[in-house]
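Missing here: one protein chain of the complex. Every other protein chain is in place.
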Amino acid sequence: MTTMMERSASAPGHSAKRKPLIERLNIVTALALGTVSAVVVWQLALKFMPDNADTAFFFNREDKISLLSLIAWFIGFMVGIGALIGPFRWLLGKDLNHDENMFYAGKDQGIKRYFRYTTDHKVVGIQYLVVTIIIFFVGGVLAMLIRTNLGHAQGGWIQPQTYNAIVGWHGIIMIVATIIMITGPFGNFVMPIMIGARDMAFPRLNALSFWLIVAAIPPVFISFFTGGITTGWSAYNPLASQAGLGMNGYIAFICIFALSTMVAGANITTTVIRMRAKGMTWNRTPIFIYGVVASVALALPAFPVFFLSQIMSGLDRAFATSFYNTTGGGSGWLYENLFWIMGHPEVYVILIPAVAALMEMAPVFTRAPLFSFNIAVMGIGGICGLSILVWAHHMYISGWAPLLSAPFMITTELISIPTGMLFLVLIGTIWRGNLWMTMPLMSIFALLWNFMIGGITGIYLSDVPADAFLHGSMYVTAHFHYTLMGAGLTGALASLVFWFPKMTGRMFDKKLSWVAFWLVQIGFNVAFMGMFLVGLAGQPRRVESYAAMFSRGNLITTIGAYTIMAGMLVLLHGVIISWRSGIKAPMNPWQSKTLEWTVPNPVPLENFDVLPIVTGDPYHYGKAQS
Amino acid sequence: MTDIQTPQSAKWWKKTDVKRVFLLWIILTAVIGYVGSEVQARSMGAPASEVMASVISLIRIFTWAAAPVAALVAALAITALMEKRHYGDNPPPDALHQVHTSPRVNGLWMAASTVLCLFALIVGLIVLQKDSASLLDAKAMNVNVTGQQWVWNFDYVESNGVRSADLYLPVNKPVVFHVSSKDVKHSFWVVQMGIKIDANPGYVTETAVTPNKIGVFDVRCAELCGLLHAYMQTKVHVVSQADYETWLKSTAVTQGAIS
Partner (left out) sequence: MNKRFFAALGTVILGAAVIAGIGTYVASAKNDSRVLAATAAGTMDTPQGNLPHYTLDISVYPDAMFGGHGTGGGHPDWVSYGPVTNFTVPAHSAITITVANYDGGETLNNDFFGKIRGTIGGTATLNGETISSVAPDHVGHTFTVHGIAGEQSELFFSVPMKAVAEEDMPEEGYTKTPNVTVFTVITGDEGEYVWNCEYPCGDGTIAKFGNAMSSMGYMSGHFNVVKA
């Protein structure tokens, strides 16, 4: 591996015989090259970037410099991890040979393959899992800081601009974590095996989508130390234009993350459409696959809009354009539209795979067939279709288009019909089932409870006159935590316990999973019930300090939040303990009928020796008909 | 697993689990509807305008309309959980009498959710129509509301340049607010009157209300607007017409326009 040290790192790819560069590139070279590029560009820009003209309305030299440095970081990191080797070799006309491709797939590399640009979908799945856990940990710490600060009415434990930065950071980090929490780890690890494929359709794009997320994280961390994302995760303009240099970190983060989502979306969609096993017709395709595809397919039109909105935000900051600046002829409403055209599909990007994962587990843990498969598919499809037509319900009271309130109210409330279908499927499957009391099964009940509350409060919020009271209050915060966390995260945690044996070869510690489940669910409901009450009483969102009348509700929420924290830490402990020294898992511990349980532990490099042929749906538990 | 066998011939509504669901459904509908609507309505406090009163009744109506659905799901879930539980490391035997699907249930479910959805829509649209009409009231007084980081100020259009940082309104007189911002987006929320509209730089948005109760109420900014967003709040004093005139006169002397 070290025989080629004399070759320059900046000239990737020559003859394959002379042990190519790909074997020397890993996360260390990526971080090093990324940091060096950023520092070099930063210093050069400081030196050569002209001062602002006196006539410049905006103070944009620093923005230009920081955006340039972040772009340099991004390019340096991607070159350093080896993302460009494949395309570059293709350009030269010397495509990768078999050995190199096997190296890329991580053959016989042990632990090292997790730190490389590895294309094996199982490696990518594990990488996603670890990164998701890390992001959740950071987001959780921030949540605890928020709740501690709001523990009593007097503000000032954390000063306001730091508080605002924490709120923004918590928001965006948790949104990203919840977007990737199911399609990342389980969509990558489990999905290809579940459909009977040897890998993804585009393995290199798979690695790319993961390393783009890793490249995106440092900018958002750096932003905290350069002024922070003081605008909330929505980064509304013109406030974002006024904020400090930290906003540039947000812009870079979103742009890179959006790229990752687009790449992953194209890859997963293609894989599922083209690579299902012989005999796996759409009617025999597991519902989890529908959930994953719906999620990433929905992200495909949504995230380019997010990308664009942030490019425009960056131009406004760095080049004094005026997309969003009213004094220059732009409009903040433009930003709001672009943001929510992404933002509303995005919540279903988070929610659908979580519900679909629990639908996948419901037959396994009730030993009964999935109730009304077709209704489940229709529910997912209906939500996807409607979700791109509802974005302006976030703008009822923005004043942008009062006449559009009624149409958007109609599309929004129609979503309750396909959502109701998902409830029907879950409840129909559980009904008269033989319930196998495990954490994933209880998660189905938790989802029904939490998502019911999240859904009903969503109907209040979709109603324009009620929204005129509730919008921008803590009620909204509680509502979307009930959907994204109460429903979404519950599904993800169940998925973790459910697929843990296949992904790690060991069972998740049962006791710890129960303790974590109850602490999280009880804490969650205490926390966000309290938040509903202060919202109804009139406490706005994103406030660092509040009137004494809201003290009791906030204290309840803080106590609940600490309970969640304890539960999450127990869960983290469970992950570490079980992964290191848990009971070795049999091939199919849950006696499930989907394909991922037909491969041995650990899953071999190309999953199947012989590709399976599917002859029926995976839910034929119990008597076929009665 | 013969203990769960029920004779195939029994009518479906005579099975014990169905009866249990039915009983639970009735009880839970009442509990969820009552507790849900009362807790929410009480948290919102006493309304200071008809708009707020209709928000509270909307939330009551929606809660009662949603209660049977939530109660049905809860009743089914609780019954399922009470019937057959299996602990252990190996799966229970397959469930008997399973159905893949039931056209009757599916149809009924979709019809019911559609009816509820339409009901919610119609109720909402009626209130929306009423709220929108109040914007066009020609007899209303006008107040220009300006949000600026992080203070509200109010300009009483018909009162020769009187301005204030806390809002004074005469009771039972319709008022139209013309809301704008000097810098970033704010949101003008008169909490107890149930109205809210964003203050956008460069645009004027409008909302209207008729305060119907004398008292002191809260104005809060509901859109994150930077450093002191939490403190961008002030009071509304709703007073009698006579008191309002007095206040206008005294304020015109000390806080009138800059000449």
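Observations
Labels A and B are assigned to the chains in the order they are written; within every chain, residues are numbered from 1.
Just so it is clear, a residue touches a chain if its C-beta (ideal position, glycine included) is under 8 Å from a C-beta of that chain, and two chains touch if they have at least 3 such contacts.
Fair warning: this is a prediction, and the values are worked out from it, not measured in the lab.
Listed residues B:20, B:60 or B:182: the one in touch with the omitted chain is B:182. Within the complete assembly, B:151 is the residue of B:18, B:135 or B:151 that touches the hidden chain. One of A:35, A:101 or A:148 touches the chain omitted from the figure, and that residue is A:148. Within the complete assembly, A:572 is the residue of A:84, A:572 or A:605 that touches the hidden chain. Residue in contact with the omitted chain (choice from B:17, B:50 or B:218): B:218. Where chain B meets the chain that is not shown, the touching residues are 146, 148-151, 153, 163, 165-166, 182-184, 201, 218-220, 226-228, 230-235, 254-255, 258. As for the chain not pictured, it touches chain A at residues 58-60, 141, 144-145, 148, 154-162, 166, 230, 238-239, 241-244, 325, 511-512, 515, 545-549, 565-566, 569-570, 572-574, 576-577.
The rule is simple: only the chains that are shown with their structure count from here on.
Per-chain CA centroids place chain A at a distance of 30 Å from chain B. Across the interface of their complex, chain A is touched by residues 1, 4, 17, 39-40, 43-45, 51-52, 54-55, 58-59, 62-63, 66, 69-70, 73-74, 76-77, 79-81, 83-87, 89-102, 105-106, 109-110, 113-114, 116-117, 120-121, 123-125, 127-128, 131-132, 179, 183-185, 187, 189, 191-192, 194-198, 200-203, 205-207, 218, 220-231, 233 of chain B. Interface residues of chain A facing chain B in the complex, by the touch rule stated above, are 155, 160-161, 164, 167, 230-232, 236, 238-239, 242-243, 326-327, 331-333, 364, 366-375, 397-399, 402, 405-406, 409-410, 413-414, 416-417, 420-421, 423-424, 427-428, 430-437, 445, 448-449, 452, 456, 459-460, 462-466, 468-469, 471-473, 510, 532-533, 536-538, 540-547, 590-591, 619, 621-626.
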